[in-house]
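Below is a structure I'd like to ask you about.
Every protein chain but one is kept in place in this view of the complex.
Note that the chains take the letters A, B and C in the order they are written out, and that residue 1 is the start of every chain.
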Amino acid sequence: MGRTLVKTLSISILVIILMTLPLLIACSDDDEKTENAPEELPDIHVGMSALVTGPYGAYAPITWGYLDYMKDLNERGGIDGAQIEVHWKDCQYDVAQSIAAYADYSKSYDLVAFTGMGTGANLALAERCAEDGIVLAAIGGEPELIWPAQEWVFASSPNHAIGALGAMQYAMEQWDEGRVARVGIAYPNNPFGQSIIGPIEEYASELGYEVVEKQEFELTALDAVSQSLAFRDDEVDIVYVQGTAKSVAVLCKDMDRQGFIPKMVIGPLHVIHPAFPELAAGTGEGVIGWNPFYLWPQDMDNESVQYWRDKALEYSSGDIVSEEDPYMSMLYMWGLSVGVLLEAGLREAAAEVGAANITAEALRNALENVTNFKTGNSGFQPGIGFSPSNHEAYSATSLMQVQDGVWVRINNMFESPWKFAE
Amino acid sequence: MLVLNNIEVIYSNVILVLKGVSFEVRDGQISSLLGANGAGKTTTLKAISGLLKSELGEVSDGNIEWDGKRIDRMGPDGVVKMGIAQVMEGRRVFQHLTMEENLKVGAHLRKDSMNVKKDLDMVYDLFPKLKELHNRISGYLSGGEQQMMVLGRALMAKPKLVLLDEPSLGLAPIIVTEIFSAVKKINVEEKTSFLIVEQNARAALRVAGFGYVMDNGRIVLYGESEKLVDNEDIREFYMGLGDLGQRKSYREVKHYKRRKRWLG
Amino acid sequence: MRLPCGIINKSYSQDTAIVRTNLQWLLLVLALITLFTFPYWASPHWISVMIGVWISIIGVMGLTLLTGYAGQLSLGHMAFVAIGAYTVAILMSDLNWPFWAALPCAGMISGCIGVIFGLPSLRIKGFYLVIATLAAQFIIVHIISRWDSLTGGVFGLSVPKVTLGGFEFKSDFSYYFLAMIFALIAILIAKNLSRSRIGRSWIAIRDNDIAAEIMGVDPFKYKLLAFFFGCFFAGIAGGLWAPYLRYLTPEQFTLMGSVWYLGYMVIGGMGSIMGPIAGVIFITILDEFTAEMVTDLATGSPVFAGFVQASRYIVFGLAIILFLIFEPRGIAHRWERIKNSYRLWPFSY
Partner (left out) sequence: MDTFLQLVVTGLAVGATYGLIALGFVLIYKASGVLNLAQGELMMFGAYICFVFSVQANIPFYAAVALTLPVALLIGAVIERFFLRYMIGQPLISVIMMTIGLMILMRGIATWIWGTEPKVYPQVFPQESMSIGSVNISYEYLWAAGLSIFFVLIYIIFFRFTKSGLVMRATSDDEHAALSIGISIKKVLSQSWAIAALTAAVGGIIIGALVGLDTTSFPQYGLKVLPVVLLGGLDSIPGAIIGGILIGLTENLVPEYLGFLGGGMEELAPYILVLIVLIVRPHGLFGLKRIERI
């Protein structure tokens, strides 16, 4: 019995320690924060429900990009001397956790802006931000957030639909067969997949193509034979695949095996991954992906790309870039672009009301006055600007293509159509 | 030689089942362990074979020696390797395996695959019925066939001692006779010793040379089989015979007066 | 229930009372005071965390009735939470029902659909039942994500706020009380259900359904009742999630969510009412701890992104594994043993 008692006691102590540890850590953290903040100007607080771990952990570079940008901004002296404090927590793409993080930060600090991850979380956050009067600085990608423009929501980069339309515009410029081009769409059944269908269909009559086939195609599918056959039977000329590098590769391989080579295969920005040509085993040749940023290593001469590559190495935000693997993730750039948006808004607001008095309201008003904001460090994308009717930072994309097994930029940034916004 | 030395068995740290049991099984001998339900016979067998541990039981006191080596701390696989095979109560066949596979799996610890074939024939000689059924799924065999098979399965390990738990359970008398004569035959031919747990005292004592009687977790009576058969208590309690050696009528049971003359 | 010495049951109502001794009354009052004043002294962070805890407790309580008491293993509980959530959302936004009428509806609809998916349980047992409930998970979420006109499809729909009279449950502060009161009622109902005739029949079915049938327990009726109550609780939990999250998408109701519900139950201790409460609180705190750890790891330098990305998985996985190895019967069991050894001390036999 004595042995059992010891075991009982030791395990209960273990349980108690496990349960109280987070409390202790939380407490000790708060103490540090209050000690280490003896600045003249009050900090500017921004919040983020980040996505670092969990089943969508592959999107972690977005968070790293965002954090690196803020670190760099503070090193550059912040906003007229006011430092920016980022409050963030890993919420694993979970809506409830994101809302909890938002509730925490918005109550505890004078937040001026918040950034969420994932469509569901962002849609839920948009309502709360509007109620509390906090700017939701969204990562580009979700058309439903900014079409139509919501008062408090601002997107940092073009959404999927804009990219898709830009790519379609390019495709029609190349189209020289003198008949209506037949377009097939393969999409997964989630917001990412469905957001592009409507815009592409609507755009068709204007440019003179026709969407003849829509096929559901999951991101984790092992084969795409039925999709390939459907496209083949409908004699599709252009295939738009809303997928990741992996799923687009699967579709390319299976279309090739069925002896069906469409004139053009277009994917979204996720396709532009150095592993894609290898994943597609030679069948990815000629695949086009749209891209709203300049990227390492294709745009080595772009100063801003150089700058951020060096910064990423310096902050060693892990495996985003390394000396051996000279690839900078598209997602990392996405994270950076949110930083650009915030810097643009905060600088404008500081010019209007002074860095010490920046409130969420001031930031929101300032953002709508931003036009063509471009710093030397943000030259990996075109200048950004907003208006009361347009809350998207810019709507330009460029296109990249697989040529001889590597991604090559085939045109410079051009304005994508975004008139469907209204 | 198997020696149990004053062993005590406790289940779940609480229930004391065996309270100091000592006995021995000499080499080449058939011993039987008699007793009513719940006397602790099966527990004794499990203590020997090491199966107690899988049922939250443990030998908390005393020791079990086999040829001078302690085996009460060993797992069941170790005990089988030492040459002690157990035939569990209730004909635990591997129901989805065929008859022959059941027998073969009994020999899984042996390295001499040549002799395994020979032993298989030996079992078939012993129980000719099994040979006809060798390809049948064992779950569909009759109770008697299953009992023969599990006995054969234990023999396939070439044991020096077989622990046989209730071989007569639920079987027709003619099959019980067949099984016990097979036990006798193996004992004579192969010099295998047996420890038979039985409620059917008459059948067990007919083949056994020596008997132990258990009651309430203790050995209460032991001796040569012939002497036990003549013991009044044994006749009364385990064979259902009256003083004069006749079958008792149920009318007499009502006036049952006799007390067990041992302390439980 | 084990009672200290000297407490004697003099009447049936005494025997069945949940709170028996003065000490228990004292503890209960203290606990209630703590819970009701919690939002006044806790940080906003913990208030919002606690709302999640209360709602999860209701859902897991349903799973405990279904799996812990009636022994019907369910891997699709999140789908029933989804039904509750969407019912409340649709009734409140499309038909302008008040929350107070929509919530019981959510429970009923969820419970009835649960009964439909429980029908196979009469023939299918054990691991094979897992697939029936897994099918519920996939089929229900599939329908929700494709019935665009009703549910808004993959883009989801927004949910109005809860109002009572003129008062709006808008802040976390007020929603905490709403969630807590429903959770306390749910705990009380579950506790009483578990020790009623129904609860005893469930236990009989769990332990051996053939034996239970022979003893006169109708497995058909009681298994379906278990599915009804289990899913009813899930529906209520979903109904409370909807106005709290204020925006529903099918992505919120994943298979992993269902798996976590099982996790709460197993870690807390199956087959007891304390279990789910302890499990939810423990895992939530562990979750907060790991999230905190990710932030600390990533802001310190040098950063190893790979490890940061993996850290939460590793801590969580290890915690579950170690827990199962050292306390496979859950926190509730450990708690009982501590209580008993305290009561019996120093004569522990």
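Just so we're on the same page, a residue touches a chain if its C-beta (ideal position, glycine included) is under 8 Å from a C-beta of that chain, and two chains touch if they have at least 3 such contacts.
Everything numeric in this text was worked out from a predicted model, so none of it was measured.
Contacts of the undisplayed chain with visible chains (whole complex): A, B, C. Within the complete assembly, B:V79 is the residue of B:L4, B:I64, B:V79 or B:M99 that touches the hidden chain.
In the full complex, chain C makes contact with the omitted chain through residues 67, 73, 120, 123-128, 130-132, 134-135, 138-139, 142, 146, 208, 210-211, 214, 255, 259, 262-263, 266-267, 270, 305-307, 309-318, 320-321, 324-325, 328.
Chain B residues in contact with the hidden partner, per the touch definition given at the top, are 49, 51, 54, 75-77, 79-81, 85-88, 92-97, 101-102, 104-106, 108-109, 139, 153-154, 157. Hidden from this view is one chain, which touches chain A at 53, 55-58, 60, 189, 216, 218-220, 222-223, 225-226, 229, 233, 245-246, 249-250, 253-254, 256-259, 273, 275, 278-279, 281-283, 319, 329.
Everything that follows uses one rule, which is that only the chains that are shown with their structure count from here on.
Contacts between chains form some other arrangement here, matching none of path, ring, star or all-to-all.
Comparing chain C-alpha centroids with the centroid of the full set of protein C-alpha atoms picks out C as the closest. Taking the mean of the C-alpha atoms as each chain's centre, chain B and chain C sit 51 Å apart. Annotation: 34 Å between the Cα-based centres of chain A and chain C. Residue positions of chain A in touch with at least two other chains are not found. Here chain A touches chain C in the complex through residues 1, 5, 8, 11-12, 14-15, 18-19, 21-22, 25-26, 29, 52-55, 57, 60-61, 63-64, 67, 88-97, 99-100, 103-104, 106-108, 118-120, 123-124, 127-128, 131, 144, 189-191, 193-194, 315-320, going by the rule given at the top. Chain contact summary for the complex, chain C toward chain A: residues 43-45, 47-49, 51-52, 145-146, 153-156, 158, 170, 172, 241, 244-247, 249, 251-252, 256, 281-282, 285-289, 291-296, 298-299, 301-306, 308-313, 319, 326-327, 331, 334, 337-338, 341, 348-349.
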